[in-house]
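Apart from one protein chain that is not included, each protein chain of the complex appears where it belongs.
Chain nomenclature is as follows: A, B and C, assigned in order of appearance, with residue numbering initiated at 1 for each chain independently.
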Amino acid sequence: MSAFKLWRKIRRTGRTAEPAPARPNGPTCPKAVALHGSVQLRHVDAGSCNGCEIEIGSAFGPVYDAERYGARLVASPRHADALLVTGPVTRNMAVPLKRTFEAVSEPRIVLAIGDCAIDAGEFAGGYGVYGSVADVVQVDVQVPGCPPEPAAIVAALRGLTCR
Amino acid sequence: MTDISYPLYLDLASGLFLLTAVGVLWRHQLSAMIRLFGLQGAALAAMVTILGIHQHSLELIVVAAGLGALRAGLLPYLARRALGDTPAEARETRPVVNVAASLLAAAALTLLAYAVTRPLVALAPSPATAILPAAVAVVLIGFFTLVTRRRALSQVVGFLLLDNGITATAFLAADGVPLIVELGVSFDLLLVVLVLQVLTTRLRTAFGSSDLDELRELHD
Amino acid sequence: MPAGAGGDRGGVARADLPVTVIGWSLAAVAVLAGVGVLAALVTPRRARPVFVGAATAGIGVAGLVAGVAALSGQAFQARLPGLLPLVGVRLEVDPLGGWFVAVSGGVLAAAALYGIGYAGGGHGPSGRSTQAALPVFAAALVLAPAAAAVSTLLVLWELMALASLVLILAEHRTRPAVAEAGWWYAVLTHAGFVAILLGLVLYSADAGGDSFTDLRAAHPSPALRGVVFVLVLAGFGSKAGLVPLHVWLPRAHAEAPSPVSAILSAAMVNLGAYGVIRVGLDLLGGGSRWWWLLVLALGAVSALYGILQAAVAADLKRLLAYSTVENMGLVFLGLGAAGTFATSGAPALAALALAAALLHVLNHAGFKALLFTAAGGVLRATGTRDLDALGGLRTRMPATTVLFAVGALGAAALPPGNGFVSEWLLLQSLVHALPAGGAVVAVAMPVAVAVVALTAGLAVAAFVKALGVGFFARPRSGAAASARESPPPMLAAMGLLAAACVGLALAPTAVGPALSRAVGAATHHPATVIGGGVSLRLAGIAGTMSPLLIAVAVLVAIVVCALATRLASGRVARRRAVPLWDCGAGPPTSRMQYTATSFAEPLQRVFDDVLAPETDVDVTPHTESAYLVARMAYRVRVPDRVEHALYAPIGAAARRLGRLGPVLANGSVHRYLAYGFFGVTGLLLVLAVTR
Partner (left out) sequence: MNGAALIATTVQVVVVVTGAPVLVGLMRQVQARLEGRAGAGIGQPWRDLRKLLRRAPASPTGTGWPFRLAPLLLVGTSSVLAAVTPLLSTASPLDHTADLFAVVGLLALGTVTLALAALDTGTAFGGMGASREVTILALVEPTILVAVLALSARVGSTNLSEIVSTTLHDPLRVASPASLLAAAALLIVVIAETGRLPVDNPATHLELTMIHEAMILEYAGRDLALVELAAAMRLSILLGLLTSLFVPWGIAGADLAMLPLALAAFVAKVAALGVALGAAEVFIAKLRLFRVPELLAGSFVLAVLAVATSFFFLA
């Protein structure tokens, strides 16, 4: 029975994805040239308040649907081309972040999502905070905002996949 | 329908008839069991209808209609009523024999049914008797369900499977049974369900669940 | 070549000993056995294994020659009246016997060569008695299938049992478990011997002569035939390790020194199958259907139970031993199917099933000898058989790893392995039986197919575990980390066995004619069973399969795919070495790896009701608070359930019986004399009354 309910729901809802904005011209970072419309992302929470996680979640949700541009979250950095790093890097997460970065095969792209990732933001100078993402690994793309809009995240990803 | 396709339709109906029985063993959800039982009633009715059309006997078709109304309509409805909507009742949590084992048992029972009915089929080989094994298998599986399930309601379903199997066997072995017998059987079935509904509601109000093992407590 | 010596030894009965290849090689076997024993007694401890090993290898080669000669069509019969009091010795090698003689010979040759290397460096048995027992065992093993009379067979059988017992007990000083294993073996093998003795003596008493020709000519009553068959089946079944008579096998094969394990597991157990074929099909000529359904059921149960235990075993040699139970089960399943078809009027299918069983005997001998020798190399190098403590041998013992992988491929019955070919034959015979026989067959065959399939699946699990956990990944203990590759003689022996496995896997049709002859000798219906060149063709069945082409195709596909990826990946993309992905938290230690136990846990959970594993968790809390856990120990062991359920009560009964002893024998001489007196008078009394 529940299957029928679900089917009716699907029928009534229809398509929720918003129409795609204009397609970007050319990759925003040089390393993205080899990607050809497909980027696998590994998400690293380096000590975020989970605001950015929620936004990333909705960026991959039905409304913004980042997957339609060829971006996909994967389970292992070995499968990834790029890292989505959020939050100020805490002392405990500095080494893991570095290891994760090294586990991604060349060429690696790092996206710093949110103000905290760009410059430790609110938490700058906190006793448990190591610093910004750029203090640990080199950052290629920055998505400012606290938290950044899903649209901004999607735009950054489209900058990599050029779709 | 043509005589070539008649055995085919009969086979398909019997296949559904048997599969629903296996499905009852397969599922944990009591509501699903009841749904499968209803489906089986429909398959039974279809089988009898096909027989009726093939033998051009109106009586059989009427009986089939009655069977359909009772087995696919009324009994499942009553059973669902008896089920109520308390979540504790909704699942056959831990049957006496776990599901995988009872499925293997079902396979063994089917093979057994096929083996024992061979002489019967050999007596009068015809499309109708050819699917006799399926009916006997349903009888055995129904009995198995009756033995190995704990919930009162799943046992009722098992009993109803048993009766479906017997009915099918009767229709396939002899060319149909007298209407009155069929009605009698169905009516006392009806009674069983009504009684059990009362009993389960009582049990639920008394103990909050209808695990039959708890009936022992009624003694002392 | 001591064949010359063999000549004047055979002179005892030159009158009716036709001078053929088989004759010479059997004589050579006898002589070499004597030489071996002599060498074991006189040579110094250091050199002993070399001489004895050489003699044993010679026995093996001679046996191989004799068997191959018999399979190529030569016949041999001999009667040596002087050799055994009263009855004399009758030898005859027909293709059926030749098949088993050849298998035993091949295994013996390789295992003896292996033993020479194994004994080096103070490993393995080098005691006088043990070394003396080896050639005797080998000779008995080779000659037993050549026996052509009940008395000869029984003598050789008992000789084999005693010699093997001595060999199994070789290391009883160092490990108490060995003594226990020997005890189990002694009890069960002698119970089996008694059963065979009873059965065959009943039979020959009815036939009025103990040579096989007399037995073939005899026509005993159906009841007697049934009794004889059941007795003989029990006896030979205990030798083949059929459930529930298998209890000795995992202990003995695991505790014996590795070369001996190889011989036991690859050669000796086969004789159980030989006995059932010889007596059931050849001498008794088929009999009635329920015999073979019984054999089928026993085989199915053994196959499933054996492989289940193997799949959850954490001890490498125990795993291999249980897999022997499984494979013997498959062989008996084939025999049962063959008998069932023969008795329900489908001779072609019967021949096919029997061919499958015989081929599986050969294949199993090949890969099991290989696996046991490789496991012996591991044991020699690391001192442990516990898979949970192994691992990382791929880098330390590369050759052994590859050889073990070859054997494991065969044992897992995956293409292109040699085990796959015989299981394919078996399945073909079972699948096409469906229209053949009545309802019984129609119910039995799907079950049999399902059993074979489940067995194959579990075998895959067991050997993925053995190879992946035991040899791959990183060492789980210091012993495994400091392992060293085996010496050349051992590797050479393993190489020979591996070559045999590969040959059998890729060109099974090469043994086709020999197989057909052996089957013909057993069923008295000479016919070609399997034929074809590159691809395997069956008589009367449309199924075909070509392991060689499959292997070639896979190789070609791999090469093509490698080249294609090279092209597609372009100039970039050089493979780079990286640390393991550790989720960012420090490098994973070797203790974080899956062990054999954890690998088997899901299967153990699925088959909980069958295996009934024993788990116990003990928690030691902190001294200050009962809620803080200081240490937690989790232990799980899967005991042999049959042993607990069946043999414990018997043992208890025997113990109760034993308590009568002190009552009867209280040490007074008069009482003992009185027993004797009353015995004699009672006997006389009985005679007086009956006469």
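The definition used in the following text is that contacts are C-beta pairs under 8 Å (C-beta built on N, C-alpha and C of every residue); 3 or more make two chains touch, one makes a residue touch a chain.
On a predicted model such as this, the values are computed, not experimentally measured, just so you know.
Taking the full assembly into account, the omitted chain touches A, B, C.
Checked against the hidden chain, the listed residues C:177, C:557 or C:665 yield one contact partner: C:557. Touching the missing chain, out of A:38, A:92 or A:138, is residue A:38. Annotation: of C:162, C:464, C:507 or C:539, C:464 touches the absent chain (contact as defined above). Although one chain is not displayed, its contacts with chain C can still be listed: residues 311, 391-392, 394-395, 412-415, 420, 424, 427-428, 430-432, 434-435, 442, 445-446, 449-450, 452-454, 456-458, 460-461, 464-465, 467-469, 472-474, 535, 541-546, 549-550, 553-555, 557-558, 560-562, 565, 568-570, 572-581, 588, 590, 592-594, 598-603, 605-606. Looking at chain B, the residues touching the absent chain are 8, 11-12, 14-15, 18-19, 22, 26, 99-101, 103-104, 106-107, 110-111, 114, 118, 121-122, 125, 130, 133.
By the touch rule set out above, chain A reaches the unshown chain at residues 3, 6-7, 10, 13-17, 20, 34-38, 40, 62, 65, 67-70, 72-76, 78-79, 81, 105-106.
As a working rule, only the chains that are shown with their structure count from here on.
The touch graph of these protein chains is an open line.
For the pair chain B and chain C, the distance between mean C-alpha positions equals 50 Å.
Centroid to centroid, with C-alpha atoms defining each point, chain A and chain B lie 55 Å apart. Along chain B, no residue makes contact with two or more other chains.
Against chain C, the residues of chain B that register as touching in their complex are 98, 101, 111-112, 114-115, 118. Across the complex, chain C meets chain A through its residues 576, 578-579, 581-585. Interface residues of chain C facing chain B in the complex, by the touch rule stated above, are 438-440, 442-443, 446-447, 609.
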